[in-house]
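Every protein chain but one is kept in place in this view of the complex.
In order of appearance the chains are A and B, and numbering begins at 1 in each one.
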Amino acid sequence: MKNFTQFDTRTLADSLIDKALACKASPLEHQEKGKGKRLGLIFLNPSLRTRVSTQLAASNLGVESFALNMDKETWALEMQDGVLMNKNKVEHIKDAAAVLGGYFDFLAIRAFPSLTNKEEDTEDFIINQFIRYSGIPVISLESAIRHPLQSLADMVTIRENFQEKRKPKVVLTWAPHIKSIPHAVANSFSEWALGCGHDLTITHPVGYELDEQFTQGATIEYDQNKALEDADFVYVKNWSAFNPYGKILKVDENWLLKESKFKKNSKARVMHCLPVRRNLELSDEILDGSRSLVQNQAKNRIFAAQAVIDSLL
Amino acid sequence: MKNFTQFDTRTLADSLIDKALACKASPLEHQEKGKGKRLGLIFLNPSLRTRVSTQLAASNLGVESFALNMDKETWALEMQDGVLMNKNKVEHIKDAAAVLGGYFDFLAIRAFPSLTNKEEDTEDFIINQFIRYSGIPVISLESAIRHPLQSLADMVTIRENFQEKRKPKVVLTWAPHIKSIPHAVANSFSEWALGCGHDLTITHPVGYELDEQFTQGATIEYDQNKALEDADFVYVKNWSAFNPYGKILKVDENWLLKESKFKKNSKARVMHCLPVRRNLELSDEILDGSRSLVQNQAKNRIFAAQAVIDSLL
Partner (left out) sequence: MKNFTQFDTRTLADSLIDKALACKASPLEHQEKGKGKRLGLIFLNPSLRTRVSTQLAASNLGVESFALNMDKETWALEMQDGVLMNKNKVEHIKDAAAVLGGYFDFLAIRAFPSLTNKEEDTEDFIINQFIRYSGIPVISLESAIRHPLQSLADMVTIRENFQEKRKPKVVLTWAPHIKSIPHAVANSFSEWALGCGHDLTITHPVGYELDEQFTQGATIEYDQNKALEDADFVYVKNWSAFNPYGKILKVDENWLLKESKFKKNSKARVMHCLPVRRNLELSDEILDGSRSLVQNQAKNRIFAAQAVIDSLL
């Protein structure tokens, strides 16, 4: 594994899940392994959960980490090659990434999509520029189109909570929101659930179809109630439209996931990557009840990151 | 001691003062004690002295600390239960505190008052929500109504600078300011000075009476000169009115504490929690002279925090 930016193979995913569970059982067992190594965390967008869990993961392995806020506005990296830099951009990604590559042993990058430039976002342009110019291993802390550390933590959570021999039935359900939200979590969850061999159904209002490169092999079901019927795991997430790109379409608030929707399904566990808008995306009743796995997912973010850093060492 | 948010008993206060002085004598003696433990410092408001002194205290004990700026505006936690989160708040305290509780071994929180919602401030609502939902020990880095680490450092400073058998005479004097300032430092100083058995006089212009729950047992004296007469320690601090809540009342600038007010009192030592507005609250002459204990107090913040963290380990 050179970089960690997306699902690779089922073999690799399974070994990362195994390693994450081993880290969880004994977090500080390999504290000497990363001694003298440095991880730079570059945030082009805000982060709290991802920052803390990744820094704790690094610390568990003896890796020293440095979080750098390179906010898009205050730092203003030029991402395009060959331009005359006489505007507001103060440094070119070529130079900044190379410097950081010389300072650290690996980089972790958070770079949200514009949600306005579909082509650039879909190419995952920013993180790929960091990979191209830094010359060291890069970990995605959520890119324009993927959030693989979240998905790895989600797969760990599913593994911990499903003991049957058959494939788990996993449902990814769209939820209402008031803001235009990236597709990264939904894309990655779909990519990883399918890659790990789960039986995946995606349910959303007409118009919210995700980029097909992430959903091939999933069942698309526009009737939420039908999708939920025999689900083992229900992953709740809002995303904006992919066509027209980044827009919020008018939809029914009935897509809020609440307990009454589980009348026929007592076993289903509910997942969300957090932060969650209570009573808009997911009801208090579910979040505060026994179906909820959201705290397990958040905790597993540490061990997902630890498994990835360990693999890169 | 489960949390550290206020004065508890004189026995506990005395043992914390003893421990702080032991830490000061030998700061790095117990650097192995906190190995593998993590302290999260949550700042809903800015901090410099508190941040640095608490992180140094943690480091002295081998505890790893992480400072997180969850500024009220950029992070925007929903604090009220049961609401539909379709406005500007992005995450509920229930979820955020539980996640942080899963990541850290203890939390330290700074949460200033609104100075507009008297009821919520008086209940110390925000820090209590963190205690309720994080499930781990919480240290106050200044809440809506108390600043106990400052007061513990102040008690350590008084102990170091008073060798007589009798009770020290301590005066808390109001000082002018141009902004509406919280009551937390004044409340806590009163609570701790009284709790530690000191002879406390509070002097302020009419109208600046503090919340009585913190001042019972203190002498209230509206004549500043009279209050200062035989003081051993004079603690200078501005605060806004408690009634009407958070307001600045018109007052005489003569409340500035200056050297000429000590004509009859050569021994009095002067204290302030910093930052101080020079020549508005306290004169240059006093701050730069031998009466001043302000640097001792600031330094003792490290050992007050160290005593508290040590006790929670």
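One rule holds in what follows: a contact is a pair of C-beta atoms (placed from the backbone, for glycine too) under 8 Å apart; a residue touches a chain by one contact, two chains touch by 3 or more.
Every value quoted in this text rests on a predicted model; they were computed, and no experiment measured them.
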| item | value |
| --- | --- |
| Residue among B:13, B:77, B:298 or B:312 that touches the chain left out of view | B:298 |
| From A:68, A:181, A:220 or A:313, residue that would touch the chain that is not displayed | A:68 |
| Sole residue of A:11, A:26 or A:86 that reaches the chain not shown, by the stated touch rule | A:86 |
| Touching residues on chain B - with respect to the absent chain | 28, 46, 48-49, 51-53, 55-56, 59, 178, 274-280, 284, 287-288, 294-295, 298-299, 302 |
| Chain A, residues in touch with the chain not shown (by the definition above) | 36, 38, 40, 64, 66, 68, 70, 74-75, 78, 81-87, 90-92, 94-96, 98-100, 102-103 |
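Keep this in mind: only the chains that are shown with their structure count from here on.
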| item | value |
| --- | --- |
| Intercentroid distance (Cα basis), chain B paired with chain A, Å | 40 |
